[in-house]
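Right after this comes chain A.
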Amino acid sequence: MAVTGAVMVLFLVAHMIGNLKIFLGHDSFNEYAHALRTLGEPILPYRTLLTITEIVLVASVGLHMWAAISLSRRAAHARPVKYVAKKSQAGGYTTHIMRWGGVTIVLFVIYHLLDLTFGVVNPKGFDSEPADRMVAGFDPSRWWVTLIYAVAVVMVGLHLRHGIWSAFQTLGWAKRNRYHVLRVTAAAVSVVLVLGFLAPPLAITFGVVK
Partner candidate 1 sequence: MKYTEGPEIRDTKAPEGPIEDRWDKRKFSARLVNPANKRKLHVIVVGTGLAGGSAAATLGELGYNVTSFCYQDSPRRAHSIAAQGGINAAKNYRGDGDSIYRLFYDTVKGGDFRARESNVYRLAQVSVNIIDQAVAQGVPFAREYGGLLDTRSFGGAQVSRTFYARGQTGQQLLLGAYQALERQIAAGTVTMHTRHEMLDLIISDGRARGVIVRDMVTGEIERHLADAVVLATGGYGNVFFLSTNAKGCNTTAIWRAHERGAYFANPCYTQIHPTCIPVSGEYQSKLTLMSESLRNDGRVWVPLKKNDTRAPGDIPDEERDYYLERIYPAFGNLVPRDIASRAAKNVCDEGRGVGPGGLGVYLDFRDAINRLGRDAVEKKYGNLFEMYERITGENPYDVPMRIYPAVHYTMGGLWVDYDLQSTIPGLFVVGEANFSDHGANRLGASALMQGLADGYFVLPTTVGDYLADGPFGDVDEEAVAQAEIKVRDKIERLMSVNGTRTPDSFHRELGKLMWDYCGMERTEESLRKALERIPELREEFWQNVKVTGTAEELNQVLEKAGRVADFFDLAELMCLDALVRTESCGGHFRAESQDADGEALRDDEHFAHVSAWEHTADGPVLHKETLEYEYVKMTQRSYK
Partner candidate 2 sequence: MNLTLKVWRQSGPSDAGRMVTYRVEDVSPDMSFLEMLDVLNERLIVEGDEPIAFDHDCREGICGMCGMVINGVAHGEQRATTTCQLHMRHFEDGATITIEPWRAAPFPVVKDLVVDRSAFDRIIQAGGFVSVPAGSAPDAHSVPVRKEDADDAFDAATCIGCGACVAACPNGSASLFTAAKITHLGLLPQGQPERLSRAKAMVDQMDAEGFGGCTNTGECTAVCPKGIPLDAIAQMNSDYLKANAK
């Protein structure tokens, strides 16, 4: 979980930086989208690095889900008889946020890809400029898309707040005297990512970016 999670966090950081290019104008954003495909050219053929990245990402998502499912299956086997009364002493945050949060995020990612990558549910369709798709997708008239997106991004943030810290713990890099720093770092990274991802759609929906 920790390794695949780390891959996805790195992806998210890059993805966020890319998204923010919309504030520099449509061309900048489109250039960025194009550059992603031509990265490594002319040494490598068109879309090589992007495809590799996509494969790694899909594998990470798959492995991350597989790990999550096997962990929860093991948990179910380890406690066949449930408690009549059970009260969390550690806030219950992680237990609730990680598994159900993860499921929510997966559903969102599917929608997200259909919307902005494949354009299936996007008003501009697949055959359009990425920046146009983005602006059209978060058009004020489609405020509910922005809302879904915002909820999902916040969910990702909550997921990361535990996930980042937890990765350090799982990989054995956490220490009592580093816990505070790790938790603060995890929270900070989550907040930055949430804000970074929320900024473009909100800006579009509220007409700051057209």
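Quick note on the criterion: contacts are C-beta pairs under 8 Å (C-beta built on N, C-alpha and C of every residue); 3 or more make two chains touch, one makes a residue touch a chain; residues count from 1.
The candidates were selected such that all candidates are chains of the complex that A comes from, given by their letters.
Quick caveat, the model's predicted, so the values are computed rather than measured.
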Touch assignment for chain A within the complex, options 1 or 2: 2
List of chain A residues in touch with candidate 2 within their complex: 70-72, 74-75, 77-90, 94-95, 98, 162, 165-166, 168-176, 179
